[in-house]
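The complex is shown incomplete by one protein chain, all other protein chains being positioned as in the whole.
On to chain A.
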Amino acid sequence: MKGRLAVLLPVWAWLLVFVAAPAAILLAIALAEADSGVPPFRLAWSLTGFATLAEDRYYLDAVLTALRIAAMTATGCLLIAYPMAMGIARAAPGRRMLLLALLMLPFWTGFLLRVGAWIGLLRDQGWINGMLMALGITEAPLPLLYSEGAMLVGMVHSYLPFAVLPLFAALLRLDPTLGEAAADLGAGPATAFVTVTLPVTAPAAAAGFLLVFIPAAGEFVIPELMGPPEAQLVGRVLWQEFFQNHDWPVAAALALALLLLLLVPIRLFQRLEARP
């Protein structure tokens, strides 16, 4: 019992200092009243912040857009992650480390640097348009940057390792004889994948999906730098409330709402995991 307490104490301390306390501060600001001053609010018990969220359809739209984009990003990541993870898991053990390192390598460079590289590729005077025009495929540069497609490419690329790693771990544990048995029973590779690999790795796929979905839902930088102006995701709206409207209570209320909303998929995932 004592040992258990010693193990759990740091965990609870961590949660208290880095999760509960900031959430409490956030709640205090959400209930405050906006004011001109330093800091720009006056502590109170006011529901104005939350009321603003409920009255103006703009915020709901921003949340829905963010959830849609996050779901598309997570799906895109999984579609790419499956073949990658299978390739890495089936490679000779010696090459696995190399392949994993190649997957992680871009991850170690600055996040902004990678976004900057994509901007360089996609812009009018960028490499892709330069190549298309040199080959005579298009005459004028295609408007690639500042589009939803560009934003999705940037987000899928940034979050891809989060989807690959859990899948890779699950595939590594997958008993190879299962595949052989399926083949013996006459299943082609596609059937074997759908009937054997997919169900066995489903929890890992769900974990990968959530690991991408949750940070992507609050993403600010990539929509701002690569997305179209109309993509008003909740991350951007939060930024506007905080920096342009100087309405910290509304910003805090919105952040809390997003936090609560993201708890739903996490709970669902826990239920899925708990199943035998």
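The working rule: a contact is a pair of C-beta atoms (placed from the backbone, for glycine too) under 8 Å apart; a residue touches a chain by one contact, two chains touch by 3 or more; residues count from 1.
The rule is simple: contacts and distances are computed from a predicted model.
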{"item": "Protein name (UniProt record) of the chain left out of view, among \"MetA-pathway of phenol degradation\", \"Heme exporter protein D\", \"Protein-export membrane protein SecF\" or \"Putrescine-binding periplasmic protein\"", "value": "\"Putrescine-binding periplasmic protein\""}
{"item": "Contact residue for the chain not shown (choose from A:39, A:83, A:149 or A:188)", "value": "A:39"}
{"item": "Given A:146, A:193 or A:220, the one touching the chain that is not displayed", "value": "A:146"}
{"item": "Options A:193, A:220 or A:242, residue touching the unrepresented chain", "value": "A:242"}
{"item": "Touching residues (missing chain, whole complex) on chain A", "value": "34, 36-40, 56, 58, 61, 116, 123-125, 140, 143, 145-146, 224-225, 228-230, 232, 237, 239-240, 242-247"}
